Structures are given as C-alpha cells and as structure tokens.
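Note that one protein chain of the assembly has been removed; the remaining protein chains are unaltered in position.
Order of writing sets the chain letters: A and B. Residues in each chain are counted from 1.
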Amino acid sequence: MPFASENTAMREMDYHFRFRYETLRSLLNKNGGALQILSDLEADLNHIHYYDERIKRSIRRLITEILLMAQELNLLTKNRHTDLYETIFALRDRTDMIFKEGLSAADQPMALMISGIEKKPDPALIGGKAFGLYTLSKFFSDLVPPGFVMTTAAYNLLLEKNNLSDRIRILLTNLDVTTDRDQFKSRTQTIRRWIREAIVPEEIEKAIREYAEKISKTFPDTLWALRSSAVLEDGAHSFAGQFDTELQIHSENLVSAYKQVLAGKFNDRAVSYKIHKNIREIDTPMAVLFMPMIDPVAAGVIYTSELNATESDTMAINSVPGLANRMVKGEEPGDTFLVSKKTLPKLIKTIPASRDDSSTTKADYIKPEKLLEIAELAIDAEKKFGFSMDIEWAVDKNEKVHLLQARRLNITPSENETEGLFKRGKDTLPTLEGGTTIFPGRAEGPVIFLTPETDLSEVPDGAVVVAQQPKTEYAPILPKIAAFLVMEGNPVGHLATLVREFAVPCIFGLGKNLKILAGKNIISVNATKRAVYTGIRWPGIRESVLARIASKNRHEKTGPLYDLILKLNLTDPDAPSFKAKSCKSAHDVLRFMHEMSVRSMFGFGDAQKRGWKKKSKTLKTGLPIKFQLIDLDKSAMPGAHAVKPDDVASLPFKALWRGISDKSMPWPDRWARQMAGMPADFRETILGGKRGPRRASDTNYAIVAADYLNLNARLAYHYTMVDAMVGPGTENNYVHFRFRGGGASDENRDRRARFLESVLRQSGFGVDRRGDLVTAWRRRYPQNDSENSLEILGKLMVCARELDAVLKNDMDVKRYADYFLKGEYDIFS
Amino acid sequence: MHCRAVYGEMIMRILEKFKKITHKEPGIRDFCIQTIRFRKLLENARGLLALLADGNEKVLGEYILDRHYVTSLIDSSVERLGMMIYDACVLVPEFGETLYTQYDRHKRRAGELISQNSPSATKDMEANTNISSDPEYRLLSDVLTWLNGEPSDPGSTVIDFMKQTFVRVLKHIDTGNNSTIELLLSNNVSKAPGSNMFLLDLWEDAVVPSVKPHSPYAINCIPLKLLLMDADGDNLSPLLDDKNKTATWVATASEYQLSLKILEPDCSFHLEATVSRHEPSDFIFIFADTTINTENILPQGFHTEITNYGQLAWKLDTASKDIEDSLISIGRNLSPKTV
Partner (left out) sequence: MEEQKLKIMVIDDENIVGKRLKPALEKTGDIVETFEEGEKALARFDKEPFDIVVTDIRMEKINGIEILERILAKSSRTKVIIITGYATVEVAREALSKGAFDFIAKPFKPDDLRAIIARASKELKS
C-alpha cells in the first residue's frame, strides 16, 4: 500500500514534533522551578547561614535540575551545547568546596561577661559594641565599667520560641522605604510590637537575673543602661545611633527593657539603614549590653583626629553636663574643646554649645585637667588600636573617668572625590563660608530644605540637602544625596558618623545664614574648603556624584555563594559573550539555556528550519505589531497559514491578548490611518514587520499550546518575554515576564524598569530588577488570577512601550505607576 | 583507561576491590547523566505516589478542603505523569510513541474529571455515612478511582501505567542499554577472587581524600557506607543459586545517593537509595527479577509488589533512622555467609 509508508512517515514526523514540544515544555518547566529555587535562595541567604544544610540541599537540587535541562537543550539542538556539562559539574564542585569551608555553629551561651573573661569572645555572638568594649577593657581594665551581654544566641532563641523568624521575614521582604512610607511604617511597627509582646524564654530570663546579680555585688542597687550590640555594629558599618538605648532601668524591669532594645532593632531608621546599605537580616542578629549606670557629671565623645585637614594635630572633645545621649542623637548641642595632640596635650580652644565665641558662658562642669586626662587616654587608645577612633566617655561624681564605647573613625574620602580635590576653582567668591567639615569632597545639585513636614522619600537623588539639625532620622536619605549642609550640629553625633560612612560631602555649623540659599536652584559645595557657591562650578562633578550614588545604591549582594549561584552576568542575548563558556553562575547557565531552547524552536541555523517554518502561522491583527505563531498542539486552527487572535485556543495567549487588545489601550491607531497610503514595504519597516531592519533574534514569535504560551517580542528597542502555563489547576500554573532595554538614556531606561517593578509588585508579582532588566513571576495561582496577571502584562507591554522617553524624573515613576494601576491609560498615549 | 582503588576504614576489604572510574572517561559522563535522569523518573514516580497518598488521606473526611483542592490534585497528577513519561522517553526513545498515546488517554480523562459538574454518586458512598456526601468529596473519590481504582485491565489506572512504564524502562536500561559500561568494565575487572564493585562518582563527591594519611581516599557516599557496614567484603551477591559465582556490581554514587545494580546477564537486581538525614527525601527502592528471593533480603516495613515483570519493593516516608537501619540489614543479607 503506497499510503502506508507515507502515514508512517507522517506519524514519525508528528512524534518527532511532539517530542520536541515535550522537551521544550520540560525544559521551560524546569526553568521555572529553577528560578523559584534561585529566588528562594536569595531570600533564604538573608536569613539562614550559607553553610546551612537547607541551603546545601536547595543548591544541589538546583544543579541537578540544571543538568537535566542541559540534557534537554542538547536533545533540542542535536548536542550543540555539550560543553555546558563541564560548566555544570564544575559549579557543583565549587559549591561543594564552599559548603566544606562553612562552619557548623556550636551551642552558644545565652549570656557572657564583657570583661575579665579569658577566652576572646566571638564578635558574631556578642555584637560589635560589646566586642569593642571587651577590647577596650583589655587595655583599660579599670576604666571600663563591668557589664554583661545577652548574646545573639539569646536573640535567636527568643525569635524561634515565639515563632517570629518567618513572620518577620515575610514582612521585611520586598520592603521599599522610598516608595511607600506608610506601608513601611506599618510593617516595622508590627514587628516591634511582636517583639515587645514576645514571651521571653525561661533560660533567657534566668541568665539576665544571674548575671545582673553578679554585677550587683559590686554595684548594689544600681540602675542599668541597656544598649544594642548588633553584629556588624561598630565594625565595618557603624549603625551609629540606629538602635535604641534604655537608660535608668531598675533591676526588676530588665527583661522588658531587654525586649524594648531588641524591638529597637526594627525601628524605621535601622531598617531603612539596612535596606540602603544592603545589609542582610542574617548578618545582624542583636546582642544587648547590660551595664550599671554611671551617674555622670559630664559625658561626651572624643575624636582622636580632627576632621579638618588643616588642623590635623588636634583632637576634638565634645561634652555636655550629665548624660550624653541627647547630644549624640543630635538633639542637644555640646561644648567642643580642641586639644593639641602633642606629647603633652594642651587645651587650645573652647567652642561653647551656643557656638558663640564671644559668649561668656563657660563650661564649668568639667575641669580642664579632666579633659586632658581624657585626651591622653584617647591618644593611648589610638596607639593601642592602631587607628583613629571615636570614644564615648563619662566622668562621675568622684571624678573618675569611664570609657563607655569605642569605635573606628572613618574620615577618608573616596578616591573619586579626592581626585582634583585641591585644584583651584574659578576665582569667584563663595556665597557662604565656615562651619566644620564632617566629610570632605565637592558636589553640586539642586537645593532641598528639610522641614518637619518633608517626606524624606520625595528628596530627589543628587540633591544638596539643607537642614537645621543633624537628626538621626535623616539617615535614610544619606545614600542618595549629593551633599549635606547643616545650620547647627555637632561633629560627634551619630548622624556625623553616618555621613562619613556614606561619604557624603558635608558641613555642619554653617549657621542661620544657610537660609540665604532658599530659592536658589543649583548650588556647589566644597566641603573640604567649607565653602558654598551658587550655580554650577565644576564641570563633570555632578555626573561623578550621581555615579557615586548609583554605585552605592546598586543592590549588589555578596557572599560566598552569590557569584556561583545567583549573580547574573549574561544579560544581553545579542552580545558576542553570550556563550556557554561565559557562564559563571547557575543563573547564567539558566539564562543561556532558556534563550537557546527558545531559539532552537524557531530553528535558527537549524537544518530542519524549513520543517518548522511550515508549522508557523501569521497572526492577523488590527494592531501595529506582527507575530508568527508556532502551534504546539493544534490549538490554533490546524492547517491554516494565518489565524486571528480569537482562533487561538490557548488560555494564556487569550488572556495576554485580552490585555494587549483592550479597547482602552493607547495604541497609536492614528499611525495606521496616517500611513494608509504608504507602500506596504515601508509600513512594515516602521511597524516592525518581518521585512524591518532586524536580526533573526528580533523576530516577534509566540509558541502556543492549549495551556501554554511563550512570547518573545522586540517592540521599540526593548525586549519582552512572556512565558506562561495556565490551566484549571493551580500547582503548575505560572506566569513569567522579562523586560529589558530601550532606546533612551540609561537613567530613563532605569526609570521605566522601576515603573514596571512598582506596577508588577503591586499586582502581586514577585519582581527582581537589575538595572533595566526586570524579571517578574507569579507562580501557583489559580487560573483566574494567572489570567488576570497575563492581562496586566499585555496592558503593560502596550503602555510601557515608549515610557522610557516619558519618565523625566524619579517622581514620575510613582505617578505613572499610580495612573496605570488606577486604569488611567490615556496618559500613556 | 585509568583506574584506581580507593580505601576506607571499616570497610577496607571491600574497598580494596573498588575501582573508581572518573568522570573524564568517555561514555561515563553520559552514563552519569542518564543515571540522574533515571533518578528524576523515580522522583516523579514517587511524586505520583505522594499525590495518591495525599488524596487517600484527604478523602477520609478529616480535612477542611474545597473543590479547588480536587482540581489541583487532578492537574498535578497529569503534570507529574507527563514529567515521568517524558523522562522515560529520554531514557528509552523507542518507547516514546506508545507511551504518549497512553498518556494522552489519561490526560483526556483528567480533562473530563475537571469539567465534570455532577460527579457520580455511587451507591457505595450513599451507604457509607462516614464518607461525606459533599460534592467536593464525591469528585475526590472519582479522582482516586482514576488514579488507582481496581484495574479492570492492566494499565488502566494512572498508577498502574506509571509502574509498568517504570519497570519497562528499568529493565531496558539495566540489560540492553549499558553496553558502553559493560565494555569499559570488562577490561578492568579485577582478577582477585570475590566480588567486584565499580564505583562511578556521580557528582565527584562520593570519594574524598581521607583524613588518615595511610588511606588516601574514603567513601563519602552515606548510603553505600551503610550498605557495606555489616556486609561481607568477599562476596556480595543477591542470593544467587550458584553460591560460587562472583558477582560484579556497579555503584553509581554521590554523597547522599546510591544507584546499585548487578552486572549479570541472567539476573537483575537494582537498588536506589537516598540517605541525607532529611526525612522527606530519604528512601530505598529495590527491583529484583522473579528468580531472586527478596524475602531473605528485605528487612521489615517494605511495601512490596510482585508484577509480571518482576518484584518491586520500597520504603519511604519514614524516619531517616529506619532507612539507615534497613540499608545496613540489606547489606548484611546480601552477604551469603550470613545466610
């Protein structure tokens, strides 16, 4: 029978097609699962140690999935990518090495004395402040008051026993301080409430009682001071003043004060500081320091280096009568004493709190001899520690000096700003001069005056910010501003410490004269020379300031596993480096395989190309976009060469198309009218038809099946990918979205990416944004929700098309996101 | 080809006979990838069993559930089955067409169940007041029949189809398809008396440098260590009739995983195990052909099934300790001396 062999051939061809289809589905399905593992890992690594068994298990699972995906890709491409195997086995090998290096955490004590202990304590256990104090007590044993620390192990136990870790984790995820202040506040408030209401495990209460009693033997009936001692605090990051302190606590109230200090870990300042500094929750468990109160007649801070380069041989002592906590918070000015740093320190100058040199007020609560004694101690400490320091001190009624805290002082400007620091500018006179340099460097930008009403999230990137007082509340804006000018201010307050950490050019104590800057547009600041000019002064400085801000805020995570697993290096599929050999991380391998598998379906460079071409159909639409469809399971009119969107029986395609073709979408239909008379060829070129100036990978293609859609589109210079599985069940449904590129400047593309991020997040997607690359996902939602998500994506694809040319400033991002979410699409046309 | 023996501590005698084959050998990498694919197939098969178990638990009526649960169960079962069938087709391409024809039938049935508005109310259920008459529960009951009801003809239920496919694939790859390995091994079988076991290091983590200077390598595969703990190093045989026969084994191993099979033309014995001390993933699975008396090998608590193709036995969803003890017993039982 002549037909029989043909039938067999047809059948074989059909099975061959079927197997390719199933291979692609399997690969994409694994891809979805692998991306889920990646995002879970990224979140887990913020909360779990990298050497934890759970991390190891997910990574092994991830690599196994990736290996199977590589096998599937090779089935699709006739073994064109076998070099991937080598890469994948090597990844597994290298991650194994990292796990081996990880240490297993042993049983840790709940409490430790900070002085008089033999074994050097682990800073990760007692926190930075307690560790600093421990080191100080080694050198100055009789000057550091006794105390004990409730360790991070106690903190972890308290969280665990109250079921709080996961709940806190949920609230801290995707928390954005800059765009939604209310949401931010309500979440941090909830966490603080949980901690204050937590039940303190018995072993913790017992430890607090026992240790307090030990100290009470030498300090009977003492009141207590409780201070935070977070891990990382006073180390690489100062966290100065970010956490709360509880003073004058009676012994019977220690437990509730303890919880109060722990809750302070989640105060708005501290949380936003951590978000800005990109510090992970896992790296900052909270230890708490318990010390008997010193009843001081004077207290303050000493810096072993003055910050103004011209006076490098002097030290500054700041002092107030009584307790110093209001001063270090910037709420109360202190008296400043400049002391020469020679072999025998000498008091050179006294600047009273009122900042008025002619004032007759004298600091009579502290004798000059005491100041010199403190200065000598500080010089000694600087020698012993080997770096410049700031040290908190107190003098009690018996004139005994106590050292309460010591940390490293950061006063080195970043390289970027040292460059050309001493070049002379034009010979114009400064508008304003004076004050104290807190951090040197030059900057320029628009002036913003902070008032109590200012919404900090509205302060634009790169602004020169003017404030009356250096309040710790301003910490969240430091990472994004160009310079900071303060009328009052105390160079030893917490905010000053933070300013140095963020390396923001800054002058304090400029006085009321600063008000003359009101109404000025752009100003230039030279914090090194303590001078402020109106207008633009140094060419190129604004760009370098913005670059500094951008690099500071880039959410680059680090960690032993980050580079091997999470980091995405292969972002541009058109780049020559988009090769298996360039894959450095698991994420790279995934990205590479995904791209190659989709390409292979369209047979680019494939011998079977013509076979697949036959299977592809043209999508007939009234809209100015062109699509070729590959129909995997005859869900789009078998036999036809062109189909209408309505004839495509694919659930996810229909949902996406509902969004794209929505009547309210601002499609430029006027184009069609205007170009009605134009030759077809020309129109095709303009509208991105198949004869347009494009490479193979630019083609708009969609792969569809009844429950599946994979769409790759290149509209107006950007690249969009939608990959979705939608069926009546829930478990296997997913919607993935990727968006990248654009024709506008980096800044504008970045803004569009942030717009997408904001809309997608608020529409229930998980989102990851790296520069202008936005990846979003919604997995395991019922059919209805998944379809709605696709409809939103369809609308977004239309509305965001040319948004990179529209979003002129940062405020626009939120505005346009609101328009979109409220359904006001006209604005996008 | 380069081969080297690896030495451990307590199992020295056996380790002396180990041949370690590295990844770089031609064909070995592909064999490893196929082993990982087979483990994936096994995982998907387990996934189906877990779905069935979940449905069986929920149908007892103790749970608060809605229709949504049942729809998801159907959907997940079809998806799992599809994944498993796909793995089978990768492992044995020639089965592909038949397998997909059968799979499509199950998929259609799943579609019918989902769109079913008034599930059949069998007399059984009306009579039984323990099982709820709520529509959600009636549909769930229909789904469970589709998954694993009384088989009217072989392969008619999802679970049946899964088991048949599984065994077919296993037999195919253990006998017909490993000529590469056989060839590789035939050149390297030790002439020493006693059993020979070849160790293929799946992820290059199963053999690690030892801490002791005199033994340069140690086995880092937990399930293999357990299996050999009490075993007789001179002979590990699946209780063959011929007690004098020297059995050759291939162990494909990684830190937590072991695939162990015998290389004999007239005998089929295959063990898969994961021991990671993470209970949900730990399991032992054994396939043996009908000539082997598994009763003498298996400790208590195994689920066993005898099919036309051979014997299946598995233990899962139990404490890690139980899995570990079972492996030690199996190793001991495989040593003829102790019988």
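Keep in mind that, in the parts below, a residue touches a chain if its C-beta (ideal position, glycine included) is under 8 Å from a C-beta of that chain, and two chains touch if they have at least 3 such contacts.
Since this is a predicted model, take the numbers as computed values, not measurements.
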Displayed chains contacting the withheld chain: A, B
Touching residue (missing chain; options B:D30, B:D134 or B:E295): B:D134
Touching residue (missing chain; options A:S319, A:Q469, A:T730 or A:N788): A:T730
Residue, one of A:N46, A:Q183, A:T350 or A:T534, that touches the chain absent here: A:Q183
Residue of A:T173, A:S664, A:S745 or A:S829 touching the missing chain in the full complex: A:T173
Residue touching the undisplayed chain, where the options are A:D14, A:E197, A:E213 or A:D380: A:E197
Missing-chain contacts mapped onto subunit A: 163, 167, 170-171, 173, 183, 186-187, 190, 197, 199, 730, 764, 780-782
Touching residues (missing chain, whole complex) on subunit B: 58, 62-66, 68-69, 72, 134, 136
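One rule holds for everything that comes next: only the chains that are shown with their structure count from here on.
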Between subunit A and subunit B, centroid-to-centroid distance (C-alpha), Å: 44
Subunit A to subunit B touching residues, read off their complex: 11, 15, 18-19, 22-23, 26, 29, 53, 57, 64, 67-68, 71-72, 75, 85, 89, 92-93, 96, 727-732, 782
Complex contact set, residues of subunit B against subunit A: 23, 29, 33, 36-37, 40, 68, 71-72, 74-76, 79, 82-83, 86, 89-90, 93, 96-97, 100, 114, 203-205, 276, 278, 281
